[in-house]
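My structure is below; once you've seen it, I'll send some questions.
In this view, the complex is presented without one of its protein chains, the others remaining in place.
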Amino acid sequence: MKVGVWFVGALGDVATTTVLGARAIARELAPTTGLVTARDLFQGLDLVAPADLVFGGHDVREGDPVETARDLARKGVLPHRLAEDPDLQADLRAFAERVRPGVAAGATRLVRRLESDAARERDRLGPAAALAALRADLRAFRTAERLDRVVVVAVASTEPVPELDEGALETEKAVRALVADERRKAEVPASLLYALAAFDEGCAYVNFTPSLGATPRGMHEAALAAGVPHMGNDGKTGQTLVRTALAPMFRERNLGVLSWSGFNILGNRDGAVLDEPGANAAKTTGKDRVLGAILGDGLGSSLTRIDYVPSLEDWKTAWDFVHFEGFLGTRMHLELTWRGADSALAAPLVLDLARCLELALRRGRSGLQPGLACFFKNPLGTDEQRLPAQERMLGEWAEGLRGGQRT
Amino acid sequence: MKVGVWFVGALGDVATTTVLGARAIARELAPTTGLVTARDLFQGLDLVAPADLVFGGHDVREGDPVETARDLARKGVLPHRLAEDPDLQADLRAFAERVRPGVAAGATRLVRRLESDAARERDRLGPAAALAALRADLRAFRTAERLDRVVVVAVASTEPVPELDEGALETEKAVRALVADERRKAEVPASLLYALAAFDEGCAYVNFTPSLGATPRGMHEAALAAGVPHMGNDGKTGQTLVRTALAPMFRERNLGVLSWSGFNILGNRDGAVLDEPGANAAKTTGKDRVLGAILGDGLGSSLTRIDYVPSLEDWKTAWDFVHFEGFLGTRMHLELTWRGADSALAAPLVLDLARCLELALRRGRSGLQPGLACFFKNPLGTDEQRLPAQERMLGEWAEGLRGGQRT
Amino acid sequence: MKVGVWFVGALGDVATTTVLGARAIARELAPTTGLVTARDLFQGLDLVAPADLVFGGHDVREGDPVETARDLARKGVLPHRLAEDPDLQADLRAFAERVRPGVAAGATRLVRRLESDAARERDRLGPAAALAALRADLRAFRTAERLDRVVVVAVASTEPVPELDEGALETEKAVRALVADERRKAEVPASLLYALAAFDEGCAYVNFTPSLGATPRGMHEAALAAGVPHMGNDGKTGQTLVRTALAPMFRERNLGVLSWSGFNILGNRDGAVLDEPGANAAKTTGKDRVLGAILGDGLGSSLTRIDYVPSLEDWKTAWDFVHFEGFLGTRMHLELTWRGADSALAAPLVLDLARCLELALRRGRSGLQPGLACFFKNPLGTDEQRLPAQERMLGEWAEGLRGGQRT
Partner (left out) sequence: MKVGVWFVGALGDVATTTVLGARAIARELAPTTGLVTARDLFQGLDLVAPADLVFGGHDVREGDPVETARDLARKGVLPHRLAEDPDLQADLRAFAERVRPGVAAGATRLVRRLESDAARERDRLGPAAALAALRADLRAFRTAERLDRVVVVAVASTEPVPELDEGALETEKAVRALVADERRKAEVPASLLYALAAFDEGCAYVNFTPSLGATPRGMHEAALAAGVPHMGNDGKTGQTLVRTALAPMFRERNLGVLSWSGFNILGNRDGAVLDEPGANAAKTTGKDRVLGAILGDGLGSSLTRIDYVPSLEDWKTAWDFVHFEGFLGTRMHLELTWRGADSALAAPLVLDLARCLELALRRGRSGLQPGLACFFKNPLGTDEQRLPAQERMLGEWAEGLRGGQRT
């Protein structure tokens, strides 16, 4: 079995860390720490082995994954011994050969500034032509590498929230009409085109970002029509992960959360992109929603900020201050500081999702996979935000695939 | 229906806060914030109403609950308006009338120093005579207040771990023999006598402390023989609560916890007692065990300290530093500071447990109630330490009582 | 000796705490903790005793200081026993009688909404008439209370940064012309009028806020012409105090501060006012400037945010993350959480400044008093921001007044 993983945003830190890590595991140079799919829960489920994954992708930038990996090692995100390993460097170079120019419609100014000439050329195409080009790349990847199946994973920089009429993408028909209409070109964000290309080529799709991707109802229709599984949005890697583990405790103890204030500072490209208000709003809105969903009336107010602090590089640092009320109204608090390497947190989940979506595709599942909610800040197809409940859903999802039966 | 709640340690901060709180709720002067039994989960389960509880207890000290409440208000643990409320003060005074001298066998030096003359006199009795005296007090309470049922709740200061032969308390017979043997008087800790008195008088029993109480197997036999339910040990109010909510997350994400270091500082009598090494060991051992139980091999090392810092009074402040390893061995950390008023955290759980044990007794249940594990640092009768799993157990326990059936 | 302290913003939390505290000290109901002027440094300097202070002031709102004090006690900012003391309540009521309606030109929308009818009426006057009215109030206060001297202290809510031409207030003449010009009424912020009224009535003046007040050069001229001392801006009470104590350490150890990120959350009226962008900018700009002044080239970047979180009330909570670089470029960090009651931190400094400015006025000093820099976030008349250096300046300033000589 050979399975392709096609990244949208293939030359970023997350994709590089994912490829390096998968190859390091395949070459037995690293353990599977951080991989949820390495847990007992998934034993006997014939997930594709990391060694059987082939990586490629789109990117609007140019870049050298070998240098990116070295840079990540310098920043403490990866061990030097892996970044300097000649075999792994060869693997990264082979991966780089499989990266094709992407499209950047609807991206932030910063992303636009970084665009390669090849990507700029593609951006001159209308949506329909761009979609065709993306599809052709996916087909070429599958053929050249003789792949059984392909999973497309979006790990590109956050897009600003697009200004689209409510209902513009309510049906697949509406989506197709929009893409076909050259005059409405400016309304079609790149993330939607990538997702559509995946569906149209029979690939599974994962949206690891808060960008639009396959969020609209019309896109769900398209996935079902294509018979492919997909899931999103926005990988749950750090502060939100901890919040969804802790927040249920307050509810279960009947403690009133008076306010939950959280501040994130980070310095990687993701942070730089979030320095633009549109992208920032796309991100923080999702983060805030999570607490409300879990605490309901038990939440007085919440606040989430993300700020760009260049010196922190990939080390996202988050401070949460939870002000809560106990028996007889006594006010207490809990403070939490999280300091994690963003790419090292995201990469194993990307591998997990690629493995899970591939299995779902192989088993003939199509449409949203809410059983994978635990991996996302804004899981599509479910309102469940509590980590413990999502863990149970994951177990049931895995159990459901064990028999190989369609659902 | 009238239900008695009999405290072991009736004049301490926790008991005072519990009584004041229950009466404030009964008089509609305070909401039920912090009460787990006020959640929807327990709706329709005919738990005894706070207004139907009558409070009494044993204590080795003298004390005035009205003054204690005022002091707690000054320290920010309670609102002044409740501590100064004339009706509630009358309630506290009535409660104080129902407090009888306790026994202090096996207690710390500090507790010994605080003992009243009446308690000292009782301590001169041998175990068998002391047990008889405690039983008589329980009987008198039940009769005088015309109570349907009584729940005994231990909230006294932590005893040092007693030096008892392994197996000394393996059967009820052995327990009875020990208590009957005047020469082995020094080996019988007060907490065991209180628990035995409860069983012998047909009362339910809760051990909210880490002291021996009903922990030995022989005591479980005694409870079953008496047909009464009981549960313990050591209320899960703060740092351990948060740990059992968070630790499963690391396991579920397959992250290796390299070390989990925690430091507690507090300044109330509980803290002063824990300044004695024996009592401190009794407490920290339990706290450390919790992480090992949840993380298993995934835990490198753990460390828990409790220090007495008088100025903090009832405001227990805890710092946790969790050092963990993610994908490709990248090391990250999470820091957590918890600042809560110990008595305000404990009191609602004491009320919850009194209500739950009363219902279990009424429904004819006997022996350990592991379904109530979520309330304890060292839940008896189960190895489950993960808060989410304990929450499910609680739901099942409540469901089991809903029908009123015996188990 | 009788000395008047006239507040701008007399019905706010800071003024109430100041009056209650001064009276509590005078009545020997509280110690002088927190008063810098109670240190040995000031011994033998015949500062006015707290008992000799008489309080009055302007406010644009209505309010009852007795209720405000009770509310502050409920929030844990003051002890209940002081808020409930009948003598102190009488003192607060006497103070309330001496409060006159203020003006609100240039204030935030929130302040405008809270305005009393009397204040609204005054706001209809042009600047010249308003100035005359404020002056008349000061004169009446001095006469009625037979005061030797008066110090005006601005503790009102932060004004947005006024939009004034550069140079508009470069000379006293320009200031007077502006105030006289009815058509430019909208350009004259209330804080400037209050300061001018103080100068014109021979009062010393302290700007404890970041509002304009006596900041412009033309106002310095006016103070010198009037022969009165003044100082500002913006009391240094919490996060900035700690920053100016810590930042010099990094410079002295030749450590590079890569980034210093700070987040403040608070929930009192000050916080609500800062929820308006203009006022927020006025505040955070000053906070950021401090680090640059101390660290110079040694500071990579800095970030300061203030957010309004209602549940925190007066308890300003601040988190600082200092990312720094040591030997051979190794990157380390320091994290700091400060949790203080804003009014309790400000009030003693207000008393200190009233006492110091009164002495300066009595000794015939006029103009800026940079020796008092340690009390301010943006000390006028000096670039020195390092707390230790400011402490030395304070010692020299006190020494200079010891002899009673003019400077």
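Here the chain labels run A, B and C in written order, and each chain numbers its own residues starting at 1.
In this section, a contact is a pair of C-beta atoms (placed from the backbone, for glycine too) under 8 Å apart; a residue touches a chain by one contact, two chains touch by 3 or more.
Given the structure is predicted, the values throughout are model-derived calculations rather than measurements.
For the chain left out of this panel, the touching residue among C:347, C:360 or C:398 is C:347. Interface note for the absent chain: among C:129, C:225 or C:249, the touching residue is C:249.
Looking at chain B, the residues touching the absent chain are 258-259, 261, 263, 265, 267, 300-301, 303, 305, 307, 309-312, 317, 319, 321, 323, 331, 335, 337.
Within the complete assembly, residues 17, 20-21, 24, 30-36, 38-39, 76-79, 82, 241-242, 245-246, 248-249, 252-256, 325-330, 332-341, 344-345, 347-348, 374, 387-388, 391 of chain C touch the chain that is not shown. Seen across the whole complex, the unshown chain contacts chain A at 73-74, 76, 79-80, 335, 337.
To be clear about the criterion, only the chains that are shown with their structure count from here on.
In whole angstrom, the spacing between the mean C-alpha positions of chain B and chain C is 49. Listed for chain B are residues 76, 79, 335, 337, each touching two or more other chains.
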